[in-house]
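Shown here: the complex without one of its protein chains, the others still in place.
Let's turn to chain A:
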């Protein structure tokens, strides 16, 4: 108030200064949120342009005819559902995803427990060895599996013969091929489960087991009443996440069988590739892919619900 100008304006200045200050604060806040938005812009552009837009574009494409000239509504979906080869795709995709995920979870759970018994430096070494399948690019390890399964030079069959068994045509018959693609997926994915479950095991407080031991609990009771309830969340979310990835898997079937024998091992992704890219029927390929959407959306809903619930728990 010492300088002349403020005195001259009089009593009103008090309020206007306050409002000016509020205004500049607001301006600051606005500038801050503009900067924030700018920093997010590349991410938003990427997601909207290459994830969101393609999703809607896929829906549009799936409703066109083969030459992409006429609108045919849901005809592509209806046609696919009547095709036996596509019914097989639905069956095989569900069989593949569910069997593989359950087996990965069981093996991951067992190996995580074995690993948990080993402490310290040794655990790191074993963990490192067991993670190798997860680290090799899947397309390349699948190629190696193909070579292992190769009908005329199969090293696995050589071993079977050496042990006195008959050779198995691993990729030659429907069910063998189905089991083979599931086995490769389990081989690739089990280490991921192992790592997740090991992390969860480590977070279970040791005192709970000590208390149970004092109460005379058996190993089974400890597993049933301590380990499983404590790990429930991680077990479920890992399985849900893996179901999404496994259901949409492409690499293994594409390289190992390319859908054969007689289209019995096709998954949605490989079938969509054959129809859409290789046979050039883009709309029908898009509809094959979109059949995955309801399943993936449902799974994603549950994963998201769990993740949001937990982040709320963390923040409060």
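Everything that follows uses one rule, which is that a residue touches a chain if its C-beta (ideal position, glycine included) is under 8 Å from a C-beta of that chain, and two chains touch if they have at least 3 such contacts; residues count from 1.
Definition applied: contacts and distances are computed from a predicted model.
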| item | value |
| --- | --- |
| Which of "ABC transporter permease", "NADH-quinone oxidoreductase subunit L", "Pyruvate synthase" or "Sulfate adenylyltransferase subunit 2" matches, in UniProt, the chain that is not displayed | "ABC transporter permease" |
| Residue in contact with the excluded chain [from A:24, A:144 or A:218] | A:144 |
| Contact partner of the left-out chain, one of A:74, A:94 or A:155 | A:155 |
| Hidden partner chain, residues of chain A it touches | 32-33, 35-37, 39-40, 42-44, 46-47, 50-51, 53-55, 57-58, 61, 107, 110-111, 114-115, 117-118, 124, 126-133, 135-141, 143-145, 147-148, 150, 152-153, 155, 158-159, 162, 187, 190-192, 195-196, 199, 203, 234, 237-238, 241, 244-245, 248-251, 254-255, 268-269, 272-273, 276-277, 282, 285-286, 289-290, 292-293, 296, 299-300, 303-304, 307-308, 310-311, 314 |
